[in-house]
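A short worksheet on the structure shown next.
Partial complex: the chains shown occupy the same locations as in the complete assembly.
Letters are used for the chains, namely A, B and C, taken in the order the chains are written, and counting of residues starts over at 1 for each.
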Amino acid sequence: MEFMTRTTINLPQATAPALRDGLMTDEFAAGAAMIRSGKLERIWRLPGQRANMAVWNVTDATELHDLLSSLPLFPYMRIEVFALSTHPLEHSGD
Amino acid sequence: MEFMTRTTINLPQATAPALRDGLMTDEFAAGAAMIRSGKLERIWRLPGQRANMAVWNVTDATELHDLLSSLPLFPYMRIEVFALSTHPLEHSGD
Amino acid sequence: MEFMTRTTINLPQATAPALRDGLMTDEFAAGAAMIRSGKLERIWRLPGQRANMAVWNVTDATELHDLLSSLPLFPYMRIEVFALSTHPLEHSGD
């Protein structure tokens, strides 16, 4: 089942640069692993924001929560989740 | 450039069934053509709503408007548009 | 997987009484069948409103949409959907 997420990241300005850099590196590695596993299908930046929209392919909302809450920046994220149904147009060429 | 849209369709209940059926058939055909052309990359239903989320690949916002306003159901749509920037994670496996 | 829905029903005041009564009877029968099948787990009225909250147990958002859009009053409903994850407290007595 697919989900859309809209994620905003609020890492405090006062975060020490070394901690920030470490979090960012770990976050990127975790995201890349989720892309390789096929769980994270697409991800885009929202321009001018520290925010992204992403499409996930997971078993259910519990697996989605486990993935999201494993991210290093999860404590700093505000996430909206949209459950997605298949649209008949996507099979219009079958 | 990619855009995300969130579209809600409000076809009045009082629409005559023949008009409604004709609009639905034409809308489906128009959507299928946009998928074949590659302009409409993905589309999902939002469950419980007469609404969808979609990802578009177009030159700019003017081409996006021309595509959306050519849809047979456009007069009945409320559309939110999100401009999308590329996210470095999408090239993490390059 | 479970979902929560919040549904508001806006049947126009001008609906002919016979049509209204027929819709209400059919809606009740459809809801009762969904309870018997176990798809609709719980349902409550929101006091003072033509609205309810309900808990569903379905395969995914596509099955949820198919159930909701099969309801006789679906054309008159505005529905919010919340995907639900399991909470560890629910297994605290295991």
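Assume a contact is a pair of C-beta atoms (placed from the backbone, for glycine too) under 8 Å apart; a residue touches a chain by one contact, two chains touch by 3 or more.
Predicted model, so just to flag it, every value in this text is computed and none were measured.
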Statement: Quick tally, homo complex: 3 in view, grand total of copies 10
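Definition applied: only the chains that are shown with their structure count from here on.
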Message: Nearest whole angstrom, what separates the Cα centre of chain A from the Cα centre of chain C?
response: 29
Statement: chain A and chain B have mean C-alpha positions lying a whole-number Å distance apart equal to 23
- prompt: What are the residue numbers in chain A that touch two or more other chains?
  reply: 83-86
Field: In the complex, chain B residues that touch chain A
entry: 2, 4, 28, 31-32, 35-36, 40, 42-47, 52-53, 55, 82-90, 92-93
- request: In the complex, go through chain A and note every residue touching chain C.
  value: 1, 3, 60-62, 64-65, 81, 83-86
Message: Per the contact definition, I'd like the list of chain C residues that touch chain B in the complex.
response: 3, 5, 7, 12, 61-62, 64-65, 68-69, 75-77, 79-81
